[in-house]
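Only one protein chain is missing; all other protein chains are in place.
Naming follows writing order (A and B), and every chain is counted from residue 1.
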Amino acid sequence: MSSAITSPSAKTQALRLTAFLVLTAMVALIVATPFLPNYYIRVANSLLIYILLGIGLNIVIGYAGLLDLGFVAFYAVGAYTYALLASPQLDLHLPFLVIVCIAAFLGMITGVLLGIPVLKLRGDYLAIVTLGFGEIIRIVINNVDWLTGGPKGIARLDKASILGVDLARPVEIYWLLLVTVLGVGLFVWRLERSILGKAWAAIREDQDAARGIGINTTTAKLAAFATSATIGSIAGTIFAASQRFVSPESFSLQESVLIVLMIVIGGIGNILGIAAGAAILILLPEMLRELAEWRILFLGILMVVLIIVRPAGIVPRSFGPEKLIRGLFGK
Amino acid sequence: MTLVFSNLRKQYGANVAINDVSTAFEAGMIHGVIGPNGAGKSTLINMTAGSYTVSAGSISLDGRRLDGMKKYEIANAGIARTYQNIRLFDQMTAIENLEVCAYPSEVNHTWREVFWPPYGRARAKARRESCMEILQFFGLERYADVEAGSLPYGRQRMLEIARALAMKPRVLLLDEPAAGLNHHETAELTAKLAELRSPDRIILVVEHDMDLVMTLCDRIVVMHHGKLLFQGSPSEVQASSDVQLAYLGTDNDIDDIRAAAQDRRAQLGIRARQRS
Partner (left out) sequence: MLGTLIQQTVNALTIGSIYALIALGYTMVYGVLRMINFAHGEMFMLGAYAAFFGLTLVVGEIGSAGAFALTLAFFGAVVAIGFFGVGVERLAYKPLRNSTRLAPMLSSLGVSLTLVTGIQILAGPQPMMFPSFFPTTRYDFMGGTITSVQIGILVAAFLLMFALYTLVNRSRMGIIVRAVSESRPTAQLLGINVNLAISAVFFSGPLLGAAGGILYASYYGIMSPTMGAVIGLKAFTAAILGGIGSIPGAMLGAYILAFVEVGGTALLPVVTNGVLGTEYRDVLSFVILILVLLVKPAGLLGEPVSEESMVYKREF
């Protein structure tokens, strides 16, 4: 009950301090990472990929309130687009940016195609059907050996390069990812505040009442699905370009579940929360490497504890980027 | 502007909820729909708003058929409603609950809003201002940035009506707006609703609170067992012996009520004659 006693000005002060600390820490981390040994940069890269995936999936789960358990399918679409168009597999070697555009488009199309049959379903039924689609895509990739190489995957992918600049070393990939995450993050944040974002929130809160105020929930949900799929696909392309190898193992159901967990543990519906959730679920196991399977056990218990202690996530929905900026500049 | 029900029917299996109801609602008036529990009042609203399908007959607004349209299309045709159990967007702020109603007219500019910040800011400002006016009308402006789900019950009822108004509706359907309100809040609500009467708006109120209906409504439709029992001005309704009998609680069909009322009138008539 201390908040009732503290004066409003003390509250703004505290908020300003928090905002300042959070921003400083974030900027410091971002700037410091390129100077660290390659191992750390690789960890940072994997963290950034997961943040990107989290931002994409959060549109569907956090904004529109639809539980999608097959998100990894779109990630696979992007990764395999790159693998097929920039490798000896089909002897195609298209430029990176062209492939990103193709992958984004294909991701969007897949999103819409998967979305049309499933969006009429409610809650849990939607969850299992998206999960089913995710598994179908993985099984197909695993078995269409002539195209995807089957379980062996596709190796020797081309280096990515933009305008003649090679993007192959971890540091280069890091900058590529950072720019993408910031760009996509800004885009999604603005999208959430737009009228479409408000409609998603309305659908999440009460889908029937949302229809009652004139929202065509099917197209609004399709838009959410398509945007999220596009982002997932772009993340897949960058992932393939950084690993220069793809195989179906990277696109298992566990991957989808991990991304859902990041979102919920971090703070559903909040981009800052996703970063926090990704940090916990990616960095912790990395830090506890020596403990072998004990770290997974520890992670499982930690998940339960975190959810019980903070069911709405570590970072509350209200503490978004907006609040951070407002807190800092006192508006 | 007229909302017309013709030979409307709603059936669940063998159970007939609405049986051959034909009536018309004119603009500029507040229409009350009353009747005992289970008379089919809410079913009428739910059918008009597209929440329930129509079994037979038709609903049309100015000659345009509404039945068979999707729920959101009906809303975009100018029909706004409130719910018997409040259905706000709980985790959105009060003003966001209203702002989102601009979706049908503004969704096509989403990309411009996202990629061109000045346009986005201008739209957001315009939306907020127009919604703030509606909130002010209902005295809710100080709750603008409070989450709807955490408002007191009475304010939530008001906010739901405000949200319906934010759709700039031609037809406003209110499903028991006074349910759960105290005397003071009901009086406030009655006053606000009276101000909403407008020549280009049809208002339909389903309500159990007879005081509210009798003071507010210009015309009242009485439902009983899914049929239309009576329609007329408040004073006509109050005078009608059919209506009185229905409310006194007979389980009989309309014809029986009419017969019983006939008997009663006959008796009264005899008595009156004897007295004179």
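Observations
Basically, a residue touches a chain if its C-beta (ideal position, glycine included) is under 8 Å from a C-beta of that chain, and two chains touch if they have at least 3 such contacts.
Please read these numbers as outputs of a predicted model, since none were measured by experiment.
From the options A:171, A:222 or A:257, the residue with contact to the unseen chain in the full assembly is A:257. Within the full complex, the residue among A:23, A:67, A:168 or A:288 touching the omitted chain is A:67. When the full complex is taken into account, the listed residue touching the unshown chain is A:121, out of A:121, A:155, A:171 or A:279.
Taking the complete complex into account, residues 61, 65-67, 117-118, 120-125, 127-129, 131-133, 135-136, 139-140, 142-143, 204-209, 253, 257, 260-261, 264-265, 268, 293-294, 296-297, 299-304, 307-308, 311-312 of chain A touch the chain not shown.
As a convention for this text, only the chains that are shown with their structure count from here on.
Centre-to-centre separation of chain A and chain B, using mean CA positions: 44 Å. On the chain B side of its complex with chain A, the touching residues are 49, 51, 70-72, 75-76, 80-81, 83, 87-92, 96, 99-104, 106-107, 109-110, 113-115, 117, 120, 123-124, 127, 163, 167. Partner chain B is touched in their complex by these residues of chain A: 187, 190-191, 193-196, 198-199, 201-202, 204-206, 208-217, 220, 317.
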